[in-house]
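For this view, one protein chain was removed and the others were kept in their places.
Take a look at chain A:
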Amino acid sequence: MNSIDVSLFDSDIVYVSKANSRREVFKEVSDDLFKRGYVKESFLDNLNTREDAYPTGVDMTPVSTDYPNVAIPHTEANFVYKRKIVPVKLENPIQFHNMIDPSQKIEVEFLFMILNNDPEGQANVLAEIMDFLTQTPKEKLLEFFGSDSKTDIFNFLENNFTKVSN
């Protein structure tokens, strides 16, 4: 059993974005992450290039048709300095392509941007996100998806990720 690092989240890198496009939200978040020293300047380019070639939209209908879709944008390991999950609530749904079937387009309302500089690390970050999305009680998760408060989003993730079994 791996212990889960609560520091997968930082309260200063939680975002609520009014962006209207994928490129716009990627730039908004990447610029801030760079300024705060979490990623290299080239992060944004790699993020866009990768998303074009290998999309990261997660169709949530297999989990529940009541949930909004999410995406897990990320880059190769050498563009980031830390191992973090960056939550981004999208006030305007943005189109992504489905990770496991790139021919499908889906409307996404929440991003779990993954900064991973250590693919061999103790716990798989993506697995942690999927466990959170599939095992959190439905009413609580719907409330979380409905929140526009950075503080509430951060607190909910901190509390609920630590309760998910690995």
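Keep this in mind: a contact is a pair of C-beta atoms (placed from the backbone, for glycine too) under 8 Å apart; a residue touches a chain by one contact, two chains touch by 3 or more; residues count from 1.
Following the convention adopted for this analysis, contacts and distances are computed from a predicted model.
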Not-shown chain resolves in UniProt (candidates "PTS system IIB component (Galactitol fructose specific)", "Sporulation protein YqfC", "Transketolase" or "ABC transporter ATP-binding protein") to "PTS system IIB component (Galactitol fructose specific)"
Only one of A:S17, A:N48 or A:N124 touches the unshown chain, namely A:N124
Had the left-out chain been drawn, it would touch chain A at residues 50, 53-55, 58, 62-63, 72, 74-77, 99-103, 114, 116, 119-120, 124-127, 130-131, 134
